[in-house]
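Complex shown without one protein chain; remaining protein chains in place.
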Amino acid sequence: MKNTVLELKDIAKYFPGIKALDKVDFTIRTGEVHALIGENGAGKSTLVKIMTGVYQPTKGTIFRNGKSVQFKTSHDAQAAGVVAIHQEASMFSELTVTENIFMGHHLRKKSGMLDWKAMTRHTAELLDKLELDISPDTLIKNLGTAQRHMVEIAKALSVDAEVVIMDEPTSALSLKEVEELYKIIRQLKNDGKAIVFISHKFDEIFEICDYFTVFRDGQYIGEGEVPKSSIDEIVRMMVGRSLNQMYPKKDPKIGESILDVEGLSLPGYFSDVSFNLHRGEILGFFGLVGAGRSEVMRTIFGIDKKSAGKITLKGEVLEMASPGLAMRKGIAYVPEDRQEQGAILEMSLSHNITLPQINGLSSFGVLNSRKERGVTEEYGNKMEIKAASWKVNANTLSGGNQQKVVLAKWLATNPQILILDEPTKGIDVATKAAVHEFISEMAAEGLAVIMVSSELPEILGMSDRIVIMHEGKVTAVMNRDEADSDNIILAATGHGRGEKK
Amino acid sequence: MNKKMEKILQNRELNLVLLTAVLLIAISFRAPSFLALKNIERIINDTAILIMVASGQLLVILTGGIDLSVGSTIAFSGMAVSMLNQYNPEIPVVLLIFLGILIGTALGAFNGACVAFGKVPPVITTLGTMSIFRGFTFVLSKGQWVTAHEMTEAYMNIPKGKLLGIPNLTLWAVAVFAVMFYFIRYTRSGREIYAVGGNKTAAHFVGVSERKVNFMVFTVAGALCGLAGVMWTARYAAAVNETATGFELQTVAACVLGGVSLAGGAGTLTGVVMGALFLGIINNALPVVNLSPFFQMGIQGFVVLAAIVANVLMEQRNDRKLLAGRRR
Partner (left out) sequence: MGNSMEHVSQTRLINETSLKERMIDLATRWEFILVVLFLAVVVYFSNASPHFLDYFNLMNTTFNFMEKAILALPMIFVIMCGDIDISVASIIALSSFSMGFASSKGADTPEIVLVGLAVGLLAGVINGLMVTGLKIPAIAVTLGSSSLFRGISQAVLEDQAYTHYPESFGYFGQGYVGESLVPFELLLFVILAAVMGFVLHRTTYGRKLYAVGNSLTAARFSGVPVSRIRFMNMALNGLFAGIAAVLLTSRIGSTRPNIATGYEMEAITLVVLGGVSITGGKGNIVGVIIAVFLLGYLKFGMGLLNLSAKVMIITTGFLLIGAVLIPELLNMLKSWRKLKNQQKGL
């Protein structure tokens, strides 16, 4: 008994200067778990926001039970029985669990007064259902990452919705919690709900999903039934080329150890993290969202202050007091969030590229535009940035080109250690391959590279060694030849040192 | 046991109660009469207007904004209503109070419109309207005052009358508190203020309109200033152009003292009321400890800074504790 409950026809979404979605069709049926597949930046999250009324489509129509509808706010979508668990953190940390679950649709008494008793009761029931041992009155700021995600899930379940969209719901969950989630999804399915499940983990898709639709670079690519398809087929639709083309790994020439991290700790984020890094090596860092990988990198780069531990760079013990110092010692950090941390969007490409070493490009604090142009052109051209001129602002470029600007900016500092945090997040497939090739080349030239990534194929395809973290601790370090997706996932979810069950 | 103590120390409202108690005891050493019921009653009555306006300021600060124009809004609505009373003594006071609220609402709505629809930051908007509304007050009054003998007896009695032995002004403050408490705690709009102040993206996701909330908080703050304008001019039996100059600092101070986060999203009405009372005690204690009223401004500035610093230090400490306790 599968009925079409929600249908999107020829949807497009433009932002000034960007086409986030174009010519997209998407159909959701009851009693079915529908996987929405695509790489980061393929437009999945934008589509979710359109289905839930957070964004309005620039073009196209949404049909609810065959009737054309418009979701002007998420209230409209909710009233029509469509809810989502958003990927981005969307919690109110100063408010209680109850309030977070009911914000936007607080229960009211007949008099119009908010009914806190009823809300607390409902919350307790929901938490019970999810086997979460927390009080409804707990403030969100007192919860850990995984618990927060579970509250997000409870929030979606608090509305009696017919369509439940889950945007990467498992990215921060442990195996046990994932099992709990599967159970709920199956139950919802049996109750005749329609579920959209967004993920790029294939084991999850094959475990729980019935049908799939693939997106790439903001466009609809294809669809099919999960049991009748193979991973290879789906991957090819997803990336538009085969895997070994995506990860042009060069033979590594691994040299001497250059960075030695011992017992590094930052309370609340990670503790007792130790590893070392060699010249010419690509060291992959894998873990769930919230495992503390980025925080380790931030600490090594001097943005966060460590509480304990030792960082040794080429035999010299360093107190990484500031990013400026880390830079002078030859460390470059390409942060995870390109728009917030990497590029300065409203500044020109040239000013972006020269910013980290602006002191060196000046005499007595006075800028030297000739030197600046030299550096800009050298590294801008090396990265093959496509832009009208070096004077245009970074926000006029595509995501991929922006990432190249950020890479150029750090390469220009002539680093010995390059830390890349999710280097290909949200960029198009062609640029992605180019970035990978570039990483390989730099490593081959003797640069020591740390690559933090949440994409398992990228980790497996690019790393010489892999450090796996779980809840702030290093759970395993594996060589390229001993790592496979199974033992990495096990280690990342806290199951021993990656030994199989 | 230790954990319990820790919890008590973390509760800002309780901290403030303790601090207030210490302050009261210290003052009563100097002047035992300070603690007399009559004096306490007077302090509360003196603080009533601050409580009204500070609860409006609370809403604005909860969204992460600030309203620097409250003093000027009080002055303008107070002047407008006083002049109405002066030239049309036949207008019933109930209507005057209503008009005062209406005028304040209009001024607040102007602030709200600039912030919500014009995307002008609250600081800039209210820094501008602080001058504009004050200027309008002068233009309206042509620089003249409305003095006691130009006001009707009924007008001056709005705050002064008593019900069951309690001054009307205090009762007004209690009424404002009750309404605001209900609004903040038991209406959707009230809760949405916390949503917008806490996390704008998340608020957007659950369909809370940032514009609506921003417009609403400034309008409500304006309405309360309008009411305060009537109370102020009636109580001091004078509408002058400089009415309530610098009052914005006191309202912000009451909020900060009450543990309201200037970043938005956290703070309670009870805290604000206690913050206001704390300031009221200090102001009333100045003559008792032989300090001239000229010290008031400096002391308030100092108290605000001390409160902010204490809040920040406590928050940072709590955050560290929280993080350390969350895992491992």
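A and B label the chains in the order they appear, each numbered from 1.
In this text, a residue touches a chain if its C-beta (ideal position, glycine included) is under 8 Å from a C-beta of that chain, and two chains touch if they have at least 3 such contacts.
None of the values given here were measured: they were computed from a predicted structure.
Which of A:113, A:308 or A:430 touches the hidden chain is settled by the complete complex: it is A:430.
Among B:123, B:175 or B:289, only B:123 touches the chain that is left out of the view.
Note on the undisplayed chain: of the listed residues B:156, B:206 or B:304, the one touching it is B:304.
Contacts to the hidden chain, counted on chain A, fall at residues 12, 14-17, 19, 58-59, 248, 301, 303, 322-324, 326-327, 333, 335, 340-347, 351, 355-356, 358-359, 362, 365-367, 384, 386-389, 392, 396, 409, 430, 433-434, 437-438, 441. On the side of chain B, the interface with the absent chain consists of residues 66, 68, 114, 118-121, 123-125, 127-132, 134-136, 138-139, 246, 248-249, 252-253, 256, 262-263, 292, 294-302, 304-305, 308-309, 312-313, 316, using the contact rule stated above.
Note that in this section only the chains that are shown with their structure count from here on.
Across the complex, chain B meets chain A through its residues 182, 185-188, 191-192, 194-195, 198-199, 201-209, 261, 265-266, 320, 322-324, 326-328. The residues of chain A lying in touch with chain B in their complex are 52-54, 73-76, 78, 84, 86, 88-95, 99, 103-106, 108, 112-114, 141-144, 267-269, 271, 471-473.
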